[in-house]
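Omission of a single protein chain aside, the complex is shown with its protein chains in their original locations.
Chain IDs A and B follow the sequence of writing; residue 1 opens each chain.
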Amino acid sequence: MIKVVHYINQFFAQIGGEEMASYKAELRVGEVLGPGLALKAGFKGEAEIVATIVCGDSYFNENLEQAKADILEMVKSQKPDLFIAGPAFNAGRYGVACGTICAEVQEKLGIPVITGMYVENPGADMFKKDVYMISTKNSAAGMKAAVDKMVPLALKLVRKERIGTAAQEGYIPNGVRVNFFEEERGSKRAVDMLLKKLAGKEFVTEYPMPSFDRVEPNPPVKDISKAKIALVTSGGICPKGNPDHIESSNATRYGEYDITGVTDLTSDTYETAHGGYDPVYANEDADRVLPVDVLRDMEKEGKIGSLYHFFYTTTGNGTAVASAKKFADEFAPKLKADGVDAVILTST
Amino acid sequence: MRLELGSIFIKDIQFASELKIESGTLYVSKDALRQVVLEDEKIKGVEFDIAKPGESVRITPVKDVIEPRVKVEGRGGIFPGVIAPVDTVGEGKTYALKGMAVVTAGKIVGFQEGVIDMTGKGAQYTPFSQTLNLVMVCEPVDNIKQHDYEQAVRLAGFRVAVKLGELAKDLTPDETRVYETPTIKEGFTMYPGLPRVAYVQMLQSQGLLHDTYVYGVDAKKIVPTILNPTEVMDGAIISGNCVSACDKNPTYVHLNNPVVHDLFDEHGKTINFVCQIITNENVYLADKQRSSDWTAKLCKMLDLDGVIVSQEGFGNPDTDLIMNCKKIEAEGVKTVIITDEYAGRDGKSQSLADADAAADAVVTGGNANEVIILPKLDKVIGTLDYITRIAGASDKTVLEDGSLEVELQVITGATNETGFTKLSAR
Partner (left out) sequence: MVKEIERAGIPVVHVCTVTPISMTVGANRIVPAIAIPHPLGNPALDHDEEKALRRKIVEKALKALSTPVDGQTIF
């Protein structure tokens, strides 16, 4: 039997309205309250609500750290397989509380969580990327519809089954791209979309264009002839044999290689792990991607201060932005700590 | 231009002493085909095998997939400028062997050859689990250069496909369909009220092992130009491609380009399908700029109302795609683009390397980074020796029980960007 702990606010526990919103978090073992009854009916015996936690919305938000810690302990004490909060519909503080506590339980206890709320609930924007939340109507009149979606998705999460798209499962889109098979092949969908676009009718793109974040440029290097320069590349240059097995595509790792004493990258010593471009030229002479030879010359001539003794490398071929970000988050502080003044990053 | 395309349904393939097609069965003489393959001195040996839908068979590393066809009436021959002499194709009568394919496989060339599973989870993702496959595993001579090897295998596949196609020349097709487009002027009079639509096909042309050929011309050396949409049905465009298996267009897809076919379905009813525009995806920025400028210019000159743009591959071609879309939209031509995504194994990353607000109508072939487990299958045609090196695999790919943990990337045709399959993502 799947054990469930359910979180609701003072209102849905029928303790009271706004005047009771400062109600302190409370664990009621063996009780099923309000929306819990609908959930219980929905589970049809496949899962059991073993305890309900009731907490006032104001109490939760005004005593955030305390409330989080207390509720976490309460959940933990029940050793549940699943945690459900709400649904919160359009109740703002309740939505934020549901999102907050779901994210906390998921992270700290590692069990599946689910909540539900109206898409305009402030809690939706804050937590839709962290936890599954069913998209509900804006009032408790939508309770049945909400529970009808929460139950199957919750069971899938517990059973670690494949989760479908937002449209299929009814959760608020969380920015995670999920594959599925359409009814029609892609070319037919493109023709249909074009016909709608030509007729000025509404159409839905399958991939809304993202907005990109920006970072302010740093001030320039004052005296390049004194500067320590580091080389970084997404062109996959690595010592011959690719010792760290950097993948040719969608890399999950990067390499850090010492080039102390190396003045030229030759075909005997270096190659590329990159699978997205013709590797012949880089394998012949890796300086074509990572200009170690030229920088060594300039170092000798005093045109630059020095070339940093490590270079960092990965393959930027279909590599997830998140991975690339993670790599640089790891090595950039190292560069900073070692007094690197500037970086030349080369891409293929 | 008018092309009558006859379908000859192949229901079985068997090895025999004689090459022939009889009552829907293709009989293959290995010796006869071996001769055709070994015409090229760069190939030392070849093994033939047959893989049927539902069998516990994995084919890898897959290079190309080809549908045998033959020209029955009209100018030119199949694969003009490559196998047949150069002549404009796309008119007259052509027969295709339906329900089967020639699959070329063998020792790996680049990083990016594919996997075709005939059963199990992987079979859901590749369209070529549904065809009867005659697989040729080629072995090159020793010390051959990568690109010579790629070319030798590519051409051998075409020679074999043409040889098989010719067996159908005197048969009666099971089904016939006519594809016809008018000239520009005729089109205006025939379909005065219908929006003028073209298909802009981007051809992979990044370098030695990432190439496409048009009438034998390396696509990176073309400027954008116009084709009659029936030309591809006679093999005007062929693949010479080792980009990721999931989103390269095997020659089979060029011959059966789904955008061409689905636009023909609407032709004369809701649209006037004017032409196909082909452009490339080169590695120099100036080339990218020139090609997208010209594509937009052609759309304008042809007085188009709308286009569908399909991409091939990913990464820097995302920029070609966005440049094409942006510039064509700026000419007032409504644009729908077809691409696929590299959103990371968790689906949380940026799907494309480039983006623009003008790209407001996108069809996606799905996230190529999604990880799936391919079960161990009874038989491997080709070799699993290189499986960990194929793009989308890693040194952790082979699991203890012999199953494979891979990204969809490794599967031939899984996220095809001409919309050849039903996979998508949201």
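The working rule: a residue touches a chain if its C-beta (ideal position, glycine included) is under 8 Å from a C-beta of that chain, and two chains touch if they have at least 3 such contacts.
Please read these numbers as outputs of a predicted model, since none were measured by experiment.
Enquirer: Which is it among A:Q10, A:N121, A:N179 or A:S234 that touches the chain not included here?
Expert: A:S234
Enquirer: Quickly run down the residues of chain B that touch the omitted chain.
Expert: Counting over the whole complex, chain B touches the hidden chain at residues 206-207, 283-285, 288, 316, 318-319, 322-323, 353-355.
Enquirer: Which residues does chain A use to touch the chain missing from this display?
Expert: Residues of chain A in contact with the hidden chain: 212-222, 224, 227, 229, 232, 234-235, 277-282, 284-285, 287-291, 293-295, 297-298, 303-304, 314, 321, 324-325, 327-329, 332-333, 335-336, 340-348.
What we mean here is this: only the chains that are shown with their structure count from here on.
Enquirer: I'd like the Å distance between the centres of chain A and chain B, where a centre is the mean of that chain's Cα atoms.
Expert: Using C-alpha averages as centres, the distance is 34 Å.
Enquirer: Under the stated contact criterion, what part of chain B meets chain A in this complex?
Expert: 110-112, 124, 146-147, 195, 197, 206-210, 243-244, 258-259, 261-263, 265-266, 270-271, 283, 305-308, 310, 314-316, 334, 336, 338-339, 341-352, 355-357, 359-370, 389, 391-395, 407-409, 416-426
Enquirer: Would you mind writing out the residues of chain A in touch with chain B in their complex?
Expert: 165-167, 173, 175-191, 193-195, 197-198, 203, 205-210, 212, 245, 247-250, 252, 275-280, 316-323
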